[in-house]
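Here the complex is missing one protein chain, while the rest keep their positions.
Then we have chain A:
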Amino acid sequence: MSDVAERVKKIVVEHLGVEEAKVTENASFIDDLGADSLDTVELVMAFEEEFGCEIPDDAAEKILTVKDAIDFIEANA
């Protein structure tokens, strides 16, 4: 597992209060991990802070799964 993937998963576990085992790469924040629309905004903010990047709103709207987040950060951070 890449360093980015590990850090992303750690943030998801902390912010959504879910078990680590549930945070698979294909897990959807809303459908599988119990996030609501406000949680996803906060998650994106946490990713921005952790990786020192800016995730514009149109890109953030497309980050629906753990893998979406890892891919975006690996390509842009």
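Going forward, contacts are C-beta pairs under 8 Å (C-beta built on N, C-alpha and C of every residue); 3 or more make two chains touch, one makes a residue touch a chain; residues count from 1.
FYI, contacts and distances are computed from a predicted model.
The listed options are "ABC transporter ATP-binding protein", "NADH-quinone oxidoreductase subunit K", "Phosphate transport system permease protein" or "3-oxoacyl-[acyl-carrier-protein] synthase 2", and the UniProt record of the chain not shown names that protein "3-oxoacyl-[acyl-carrier-protein] synthase 2". Contacts to the hidden chain, counted on chain A, fall at residues 15-17, 38, 41-42, 45, 48, 54.
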